[in-house]
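Note that this complex is displayed minus one protein chain, with the remaining chains in position.
Take a look at chain A:
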Amino acid sequence: MSAEKPAEVDVDAASLEQLRDILVNKSGDSSLALRFRALFNLKCIGEEFKQNREKANTAVEYIAEAFADDSELLKHEVAYVLGQSKNLHSAPHLREVLANDKQQCMVRHEAAEALGALIDTESLPLLEEYFKNDPLIEIRQTCELAIAKINYETSEEFKQENLEKSAYSSVDPAPPLSIDQDYKIEKLQNILNDQDKPLFERYRAMFRLRDISTDEACLALASGFADPSALFKHEIAYVFGQICNPVTVPSLIKVLQDKSEAGMVRHEAAEALGAIATDEVLPVLKSFLEDEDEVVRDSAVVALDMYEYENSNEMEYATIA
């Protein structure tokens, strides 16, 4: 492969090394959008550890190489993808990132969340330490959720509860509230916004509302954008990117345009808009390509690529072409 032209690599044909080279931008001219697609290709291999452990673990190693990059957006996605891979081979890399105060907040947050997604019980002492002592509230809250998730997933309660099967393939930071209880939307909205309740329970209400996914449920979720926690708000934006209900678009645009919002929240709003991909979001996303905040600028690039994919006849996002 020539160094000048990294394009035209097919997911089935590309070697792990080719994908890594695009991900870490070895040639120096791989676009951010292409690097994201390479990352998701590697993730698809990294999660197939039951079929081919050696190949999957190699993919994990290559993905983790990208933690040496400067881009906060790319690295946070790297941590996210490692957690979603369910491959415990990722855990040592993620612990290292959480414990590294040179890494940016979004990257460390995503690493802590990923350890929860992996249900990595060995990481509990580390998560406890950063839950108690980290100066950043986003990190403390993420550790709180990851600890609660690991404890829940390994509990008797988990085995007994009836949960609705999610329409999405994501590993979420909390399960939806059980369907054993017939909550009204209003009740779920109250739990969602009750700052006296544990964050884990509020997230459970959030994911239950996501699974209901009606216009009414979406508007109840949008009320969460009034919360003071950037972490909480970014998760609302994330689930909007999953649901893809256009009724959420005005609230997402409002959040993206509000420069007093944290980069983490605005970034997630941009990517959600890219996934919803209705006509009205195109000019909005383009207008953020020059945003002052690098994470927002980069998110606009990735979101526009996602928009293009959603509106194309391309079957695979994770195929590099």
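Note that a residue touches a chain if its C-beta (ideal position, glycine included) is under 8 Å from a C-beta of that chain, and two chains touch if they have at least 3 such contacts; residues count from 1.
Just so it is clear, contacts and distances are computed from a predicted model.
Colleague: Report the protein name recorded by UniProt for the chain absent from the figure; options are "DNA primase large subunit", "GPI-anchor transamidase", "Eukaryotic translation initiation factor 5A" or "DNA-directed RNA polymerase subunit beta".
Modeller: "Eukaryotic translation initiation factor 5A"
Colleague: Among the options A:L136, A:L163, A:L219 or A:C244, which residue touches the chain absent from this view?
Modeller: Spelled out, the listed residue whose C-beta touches the missing chain is A:C244.
Colleague: On chain A, what residues meet the omitted chain?
Modeller: Residues in contact with the chain left out: 40, 44, 77, 80, 167-170, 238, 241-244, 271-272, 275, 306, 309-310, 313, 315-318.
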